[in-house]
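Here the complex is missing a single protein chain, while all its other protein chains stay put.
Which chain is which? They are A, B and C, in the order written, and residues in each are numbered from 1.
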Amino acid sequence: MALFSRTWTKLVRLSKHVHPAEKKSVRPIVTSARREMDISGIYPPIATPFRADESIDYGKLEENINKWNQIPFRGYVVQGSNGEYAYLTKNERVELVSKVATMVPKDKLIIAGAGCESTRDTIEMTKLMSQAGAKAVLVVTPCFYKGQMTNEAMINHFTKQREKKTFSCSSTVPVILYSVPGNTTIDLAPEVIITLSKHPNIIGLKDSGGDVAKLANLVYKTKGNNFQILAGSASFLLPAYAVGCVGGVLGLANVLGHECCMLENLFKKGKMEEAKILQQRLVGPNVCVTRRFGVPGLKVAMEWFGYYGGPTRSPLQPISKETEEIIRQTFISNGFV
Amino acid sequence: MALFSRTWTKLVRLSKHVHPAEKKSVRPIVTSARREMDISGIYPPIATPFRADESIDYGKLEENINKWNQIPFRGYVVQGSNGEYAYLTKNERVELVSKVATMVPKDKLIIAGAGCESTRDTIEMTKLMSQAGAKAVLVVTPCFYKGQMTNEAMINHFTKQREKKTFSCSSTVPVILYSVPGNTTIDLAPEVIITLSKHPNIIGLKDSGGDVAKLANLVYKTKGNNFQILAGSASFLLPAYAVGCVGGVLGLANVLGHECCMLENLFKKGKMEEAKILQQRLVGPNVCVTRRFGVPGLKVAMEWFGYYGGPTRSPLQPISKETEEIIRQTFISNGFV
Amino acid sequence: MALFSRTWTKLVRLSKHVHPAEKKSVRPIVTSARREMDISGIYPPIATPFRADESIDYGKLEENINKWNQIPFRGYVVQGSNGEYAYLTKNERVELVSKVATMVPKDKLIIAGAGCESTRDTIEMTKLMSQAGAKAVLVVTPCFYKGQMTNEAMINHFTKQREKKTFSCSSTVPVILYSVPGNTTIDLAPEVIITLSKHPNIIGLKDSGGDVAKLANLVYKTKGNNFQILAGSASFLLPAYAVGCVGGVLGLANVLGHECCMLENLFKKGKMEEAKILQQRLVGPNVCVTRRFGVPGLKVAMEWFGYYGGPTRSPLQPISKETEEIIRQTFISNGFV
Partner (left out) sequence: MALFSRTWTKLVRLSKHVHPAEKKSVRPIVTSARREMDISGIYPPIATPFRADESIDYGKLEENINKWNQIPFRGYVVQGSNGEYAYLTKNERVELVSKVATMVPKDKLIIAGAGCESTRDTIEMTKLMSQAGAKAVLVVTPCFYKGQMTNEAMINHFTKQREKKTFSCSSTVPVILYSVPGNTTIDLAPEVIITLSKHPNIIGLKDSGGDVAKLANLVYKTKGNNFQILAGSASFLLPAYAVGCVGGVLGLANVLGHECCMLENLFKKGKMEEAKILQQRLVGPNVCVTRRFGVPGLKVAMEWFGYYGGPTRSPLQPISKETEEIIRQTFISNGFV
């Protein structure tokens, strides 16, 4: 471990001042068993069900998960952006993961959102999530002090604190980077991702930005690091597969889980023509339940498909009847209702 | 109170569908004694001092405050953006305010940052801050789900929850709105501010956006509501005064408190020529310790003037020697070192 | 045919609220044959060669075109953004097209950029381009008065002037819409494109924005209108094909024309694995010669592959030796030099 630490420290240094001579000596030691975790597949970033008083309704959660368990998902992301994690207390965040862990079969992977604004809170949350049953953590980029979130700050956040203990290493579970500029306004830079992809405990990326060219380039540049990239939206799942991504964390999978898994399947079987049509049809509904109308839109659509949606936490507002009708018409005109 | 609640509910409704006929009947009942709180003047949004291990150093905090107490500030803002509040735990946030309350003379106003992402957390934090000794709270706009932070969502957040209990009313201290698009990317809309200015318990606004025209228009449109607007940056303090603002919450006041108060004084005495020169000189240093180099820049500059700056919490990074030199040269060339 | 006319009139009406009286006179001349133009395939938006004194060097242009004629391009785009059209006078723009028309075989399609800021200039330029030998025109969104470039303004610009003569119909060549937000900051809205796709003389779209989900949705929503969409960048050519686009106008094709055509070929033959690798490799070089270093970067790279690059017009600046080396290393590390 001491050896590794030195090697890794050097890597980080190299990421800033790259020298051809030094480059050769960069030999990341990827021995960890964690590296072998296969995260390919489709995941819903599950919505958090609330009662009218905004408390978490675990009964409804279990009902939803029982239905989702019938779909060939690879696993569940608990506390992606769709989970309203920003509105949960620290205790709620951990409790939610431990409850989900009791509700899903052992072969489903539980990935828990563990990102916080400060590095120290992120380290602690990662430990708690691991203890609660998460098999990997998804760590969003911090974003409040936008002007200071430089590449260097990001590399530091994801790998070590000043006292030289990396949270990733102290974590007992592997880390998946999470870039979601629509919420954070921060698009994790390719050079940061490439540097971090060499870390033995950082195994992948969920990218919700929608820049498929970035993803193509990243797959190419991280080859050999066993680094796995997941599309962060059903709007570009097929294009992401086409350039080498291995799966997706898809808000729409809360609603149209079977269809999302079908798209994965069509691509893998090389049925590009059918895949193309299905992808085209998914964009409209997906935009409605993500970027355009957000979690309130998602929860309304969940109701139509037999899931519990329910209210969001404030300040998210319930959508109007007019908006609900727009979403419904989009699902209808694209052939999903 | 019951009467007020209904009137206020109506106001909120009107803010969406305004009818000339109805408009006349909008008669906000501003009876609350809180309305009489005068917040005009200069405030430093104080930096939070950390030890090398990132724990809060209350000893250093007291030393800083003892020095600041010599400056004719109107009071202190505890947990503005400069206070790294996004990196403090809930307990730390409250404890910090209660400590500061013991360190400042009674005639200084303590304004505590109480904003959280969810409305329910904001309500609770407001109560705790009030109990800890804050005389008013500063409530930042929530921002994570940017696409859904509509005007309606903002009005709801700042005034009431769905169950009809407004946090502002349940709060025992008045509320100051806080718009800081540099961090949140959300510029609180004039129509939202105008609507909220009629609420008996929302007494003012701190605006860090730098759009002085917006401020001029807001002062004009909120006349009669005894609504007080504070500039959120020393870069535009004089222009803000010129259009009717009543003071400022100025990161730079952590460092150049006397100079900030002097600018206030020059304006009030009508010494526009001297005020102009001082304002011109303040921009360069202010940009260095705020937008350009952030809290790490601010803390370095504090050291030069006899305050404890110390480290920031990670992921904020210490500034380089080169950057420190840029800041120093800016202070020198503008005549402050 | 009369039926169609009415359909179109209705469409335009639906897209906004015009005057019933005015509308009757909107009678697009549907000469149908244009609709049958097949624009699928790969095009270089050719660079304009200048001498040291910034005058156009037609000799070098002919040498470049002779080389490009050996590549299985579908045709040439004259005066896309890469052609520095914004720096050419009106006369130069037209002359350039007429010269190119003499240099290419008859089976290559010449598409000329005819967009101007005003609708009246665009109408005139379209006519002149048609007379100069263009087989279709590419019309960029106007953009100077950004705040007023509403969907309604766009639909009007692309279909008719107030005096009731639509420039598209007065044009003797079909129109391809051109959305290039990187230069114009205007991303032509899906609803505008869908409306315009029904116009008998608007046959396609070049989209350089990179939002592949938008393209997927547009292909789906314009089905039945024989509307053809071209990717505007080699960075996302394969993803664009995967969702139903029919080709690309690719700055990189000035340099790596064979490779761009090979990617098209691999996709069409269903060789998805090889296509994936090639697409991954193209992103790095493409970013260098487009978004990152612009036309100066493109022209330098052209020299390495036997084309004449030469200087750009000012205010575009020659790239530095350091930048040239970055581009070269990118081509080398991705296996193209």
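In this text, a contact is a pair of C-beta atoms (placed from the backbone, for glycine too) under 8 Å apart; a residue touches a chain by one contact, two chains touch by 3 or more.
Small disclaimer: the values here were computed from a predicted structure and weren't measured.
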Considering the complete complex, which visible chains touch the unshown chain?
B, C
Among C:64, C:156 or C:235, single out the residue that touches the unshown chain.
C:156
Out of C:142, C:174 or C:190, point to the residue that touches the absent chain in the complete complex.
C:142
Per the touch rule stated above, chain B touches the missing chain via residues 210-214, 216-217, 219-220, 233, 235-236, 238-240, 242-244, 270, 272, 275-277, 279-281, 283-284, 286-287, 334
Spell out the interface residues on chain C facing the chain that's missing from view.
52-54, 81, 86-87, 89, 117-121, 142, 144-150, 152-154, 156-157, 161-163, 182-183, 185, 291-296, 311, 313-317
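The definition used in the following text is that only the chains that are shown with their structure count from here on.
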Arrangement of touching chains [line / ring / star / complete / other]
line
Validating interface symmetry: for the copies chain A and chain C, is the fraction of residue numbers used by both over half? Same or different.
same
Starting from the mean Cα coordinates of chain B and chain C, work out the distance between those two points in Å.
49
Please tell me the distance, in whole Å, between the geometric centres of chain A and chain C computed from their C-alpha atoms.
35
Multi-partner residues of chain C (each touching 2 or more other chains)
none
